[in-house]
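With one protein chain removed, the remaining protein chains of the complex are shown where they sit.
Up next, chain A:
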């Protein structure tokens, strides 16, 4: 849920609100920041690291070069331009363009397209498959209450590897806390109930 993070940079309150409503229809996303002026925009982007930036070039008075330059720096962030002018298409090296006059279905299709592209990219890193045998083994040790260091020593792997495994386990199962993982481990017979203190 809310996998995709979006920053909306648009001066008009009406459009901002409208976009937000449209994005709600799209699902699976979250508007993490709304900006109505240019100052501080790109600074905040480097900390927020959104998946999508929806930008109205009017914020920068249509300064194409500036926008292009700043957006090129953002890795893995899709750029969607909102515009009411003709011929803006492709001007900003954007991934998609929304025009003021676009209808609902066109806007949704356009954003779906951007989202699909993101999904495809993320699939490689993050999958919904069940946890692997290796991960099960790590999970077992977590559930038994071992620290990362203890697990690393026991399995002859680096702490860094343990941390990575932990991250993947949490992401796959959707459970963050150690006690939650313990319950999962018991439910799936990775450990017995009386092994837990």
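Points worth noting:
What we mean here is this: a contact is a pair of C-beta atoms (placed from the backbone, for glycine too) under 8 Å apart; a residue touches a chain by one contact, two chains touch by 3 or more; residues count from 1.
Criterion: contacts and distances are computed from a predicted model.
Of the names listed as "(2Fe-2S)-binding protein", "Hemerythrin-like domain-containing protein", "ABC transporter permease" or "Carbon-monoxide dehydrogenase small subunit", the one that matches the UniProt record for the absent chain is "Hemerythrin-like domain-containing protein".
In the complete assembly, the contact with the undisplayed chain comes from A:175, out of A:32, A:66, A:146 or A:175. When you scan A:11, A:72, A:109 or A:193 for touch with the missing chain, the hit is A:193. Residues of chain A in contact with the chain left out of this view: 173-177, 179-180, 183-184, 186-188, 193.
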